[in-house]
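A single protein chain has been omitted from the complex, and every remaining protein chain is retained in its original position.
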Amino acid sequence: MISLLPHQWLEHVGIAVSAATGVLAARGKRIDLFGVLVLALVTAFGGGTVRDVLVGDLPPVWLRTPDYLFNVVLTAVLVFFVVRLRSPPCAVLLIADACALALFTMIGTRKGVTLEFAASVAVLLGVITGVAGGILRDILTGEVPLVFQPEIHLYATAALCGAAAFVALQRVGLSESAAISGGALLVLLLSLAGIRRKNALPIFESK
Amino acid sequence: MISLLPHQWLEHVGIAVSAATGVLAARGKRIDLFGVLVLALVTAFGGGTVRDVLVGDLPPVWLRTPDYLFNVVLTAVLVFFVVRLRSPPCAVLLIADACALALFTMIGTRKGVTLEFAASVAVLLGVITGVAGGILRDILTGEVPLVFQPEIHLYATAALCGAAAFVALQRVGLSESAAISGGALLVLLLSLAGIRRKNALPIFESK
Partner (left out) sequence: MISLLPHQWLEHVGIAVSAATGVLAARGKRIDLFGVLVLALVTAFGGGTVRDVLVGDLPPVWLRTPDYLFNVVLTAVLVFFVVRLRSPPCAVLLIADACALALFTMIGTRKGVTLEFAASVAVLLGVITGVAGGILRDILTGEVPLVFQPEIHLYATAALCGAAAFVALQRVGLSESAAISGGALLVLLLSLAGIRRKNALPIFESK
């Protein structure tokens, strides 16, 4: 258990940051405190839950350990009332978002590797863990097509590259911690670079 | 099995009522008989299925026992053709809806307690069982943001209080039946009082 402590600490940070972005997604939409709580829970736990349902590792960790639940509820209520006083600067939010993405992608990929799935499947599980929470949040707030907008794809592409890097680094012989650090850094750099450059993949336009 | 009979009877009533509300959600939307069946199934089984997927108790009971399936299909077809003749008075519908909510919330919380989850998690499972069917129904009918409207939150808040009351009453030493009755009554009173008063939680409006 003691060796897991640093991971759990990081996971709690990632979950709190995700929950906060879920709350901020409710801004300007006449959503009340209950709706905000649902959005925070879905954003924070959505990715990991979809992954755990798919791999059959149920119940997910947030049902087994209520700590995660308290974390999200506390963060959501706090952010809800703080944001009413004053909005956070946009840059802080984007950096936090990218950090949560990097963290969740690594946790998901690591789980896929640990459960001995094929490398391509482990990478896919990492991407799902990283982005599914945000996709579910968008479906609930009625912004469905947002899923297919370039901003999200930057994130997904960054997650894909980072997850692949993690698997590759581990294959090459690096320790797990080193591979995770490398992969997370790549996700972070790519998503932040993408936000700055507004890079996008080719758009589908049939004739 | 015999001791479960009263519960099963109540469950069948709750499922039939839920299925009926699913059918009524299709009114005025040019949805044909098949769509109506899907809505009835999703509304009646949605909450319990989300809960069972999360706790890993699969397949859910409606796949194991076809009785539940027949119940929903029969109810849906009946309501479909009866409502074409004449619409039910609104009050009947609201009361029925609140009864199904109370029943499902108690069934979900009880399952959480039986599976020995933490109290906060059992309460959350109760709320999910109570409201997830309606949320899925709204997503399918394209009324996604409805999830975040005050009407739904009355229900969710009522479910939350009732589920918490059930857990608290059982902790205090009451029998399961008494705790369930108390919790269900609280859900019923709160949701009906809320409908009358149109109470709502504070709305999120950032500056």
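A and B are the chain letters, set down in written order, and residue numbers restart from 1 in every chain.
Rule of thumb we're sticking to: a contact is a pair of C-beta atoms (placed from the backbone, for glycine too) under 8 Å apart; a residue touches a chain by one contact, two chains touch by 3 or more.
All values reported here derive from a predicted model rather than from experimental measurement.
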item: Touch criterion as defined above, residue of A:V38, A:V83 or A:L124 at the omitted chain; value: A:L124
item: Footprint left on chain A by the chain that the document does not show; value: 53-56, 117-118, 120-121, 124-125, 139, 144-145, 147-148, 150, 153, 156-157, 200-207
item: For chain B, residues in touch with the removed chain; value: 26-36, 38, 49, 53, 56, 58-60, 63-64, 66, 69-70, 80, 83-84, 86-87, 139-142, 144
